[in-house]
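Working notes, beginning with the structure itself.
Note that this complex is displayed minus one protein chain, with the remaining chains in position.
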Amino acid sequence: MIAQNIAFGILAASSVLAAIRMVTTKNVVHAALYLVVVLGSVAANYILLAAEFVAVVQLLVYIGAIVVLFLFGVMLTRAKLGHEGELDNDQRGLAAVTALLILGILGYVLVDYFGDDKLPQLNRTHEQLNATRGTGAVGNAIFSTYLIPFEVVSVLLLAALVGAIVLARRD
Amino acid sequence: MSDFLQAYLTVAVFGGTAGLLIAGVLGLGRLIRPSRPNPDKLTTYESGVDPVGSGFSQSQVRYYIFALLFVLFDVEAVFIFPWAVGLETYSYFGLVEMGIFVFILVLGLVYAWRKGVLRWV
Partner (left out) sequence: MTAALLFAQVEKVATPKLDWAATAPLLILCGAALLLLLISSLTTSRPARGTYAVITVLASAFAIGTAGVLWARVTDAERGAFTTAAGALTVDGFSVFFIVVISLGIALSALLADDYLRRENLDGPELYVLMLLSGAGGIVMAMANDLIVVFLGLETLSIALYVMAGFNRRRAESRESAMKYFVLGAFSSAFLLYGIAFIYGATGSTNLGDIAGFLNANTLEHTGLLLGGFALLLVGFGFKASAVPFHVWTPDVYQGAPTPVTAFMASASKAAAFAALLRVFVSTFAEYRLDWQPLIWGIAVLTLVVGSVLAIVQTDVKRMMAYSSISHAGFILVGVQAATAQGVSAALFYVLSYTFMIVGTFGVATLVSGKGDEHHGLEAYRGLSRRRPGLALTFTVFLLAQAGVPLTSGFLAKFYVIGAAVDAHSYALALIAMLSSVVSAFLYLRIVVAMYMTDEEGAEPGPRVRVPLGAGVALGLAVAFTVVVGILPQQVVHWADRAIPVVLASGR
């Protein structure tokens, strides 16, 4: 349990620091790269929870595709990149207050409910964990309880695809 | 420590060792090599054509649709992995359901192709 806590501490610290740097940096590309660190730490946290499949999906989709999309977007819209002053505006103080308020409320709620509940021990064998949290378990859920959501996802992706075509097509 | 995390500890140790190795070798090189700074050494191609402008430049808008399509099919792939793991378990039922899932998106792709979105003009 101790190793798990130490690992969590390191991951949590790195993701919080990277998240703070992400919103304070003046360079949009650096912000996207800090986002990679945040998302990577989250993926590692999933592994600490023995959710290997989710961790891999996090790497594959978020870091592999979404951040790439961000960088593309940045590179398409800005002719000149580098240090930019106008990334900030005068709403900064208000945004900080709102963020802290939400952090306070959500943090309070979580502490109030879970208190010092311990995380479930992971001292089962790899096979046992796989049976409940592995890729196979995810597949079982998809093809039984979550069959309708699964098919709705394909409709959702189709809507996004048609949307992308509409927006990208030249007149 | 649990059996499960032990496996990942190996990964972490490997990663750490790799980082240390690189840092060690580079650090050692820094210690023993002579240091004579020169602005020419900082250019991208030291003995080639002088680079013009910044390394960050605006890219072509037509890449974007491919990046978008990549995200969509990446998400689709995510759903195919759990199916592949339990291919036998889900039998024909899984095959049909996955077939519907893929068919819907293939239809979208065919549409994109027919509308010339995939053409590189």
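Which chain is which? They are A and B, in the order written, and residues in each are numbered from 1.
Here, contacts are C-beta pairs under 8 Å (C-beta built on N, C-alpha and C of every residue); 3 or more make two chains touch, one makes a residue touch a chain.
No experiment lies behind these values; they were computed from the predicted model shown.
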item: Which of A:A99, A:A131 or A:A159 contacts the chain that the document leaves out; value: A:A159
item: Residue, one of B:Y45, B:Y92 or B:W120, that touches the chain absent here; value: B:Y92
item: Which residue of A:S15, A:N45, A:Q58 or A:N140 touches the chain not shown here; value: A:N140
item: Sites on chain B contacted by the missing partner chain, in the whole complex; value: 86-93, 95, 104, 107-108, 110-111, 113-115
item: Those residues of chain A which, in the complete complex, touch the missing chain; value: 105-106, 108-110, 112-115, 140, 143-149, 152-153, 155-156, 158-160, 162-163, 165-167, 171
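Just so we're on the same page, only the chains that are shown with their structure count from here on.
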item: Centre distance in Å when chain A and chain B are each reduced to the mean of their C-alpha atoms; value: 16
item: For the chain A and chain B complex, residues of the former touching the latter; value: 3-4, 7, 29, 47-48, 50, 53, 57, 60-61, 64-66, 68-69, 72-73, 75-76, 78-82, 121-126, 129, 134-136, 138-140, 142-143, 147, 150-151, 153-155, 157-158, 160-162, 164-165, 168-169
item: Complex contact set, residues of chain B against chain A; value: 1-5, 7-9, 12, 54, 56-61, 63-65, 67-72, 74-79, 81-83, 85-86, 89-90, 93-94, 97, 100-102, 104-105, 107-109, 111-112, 115-117
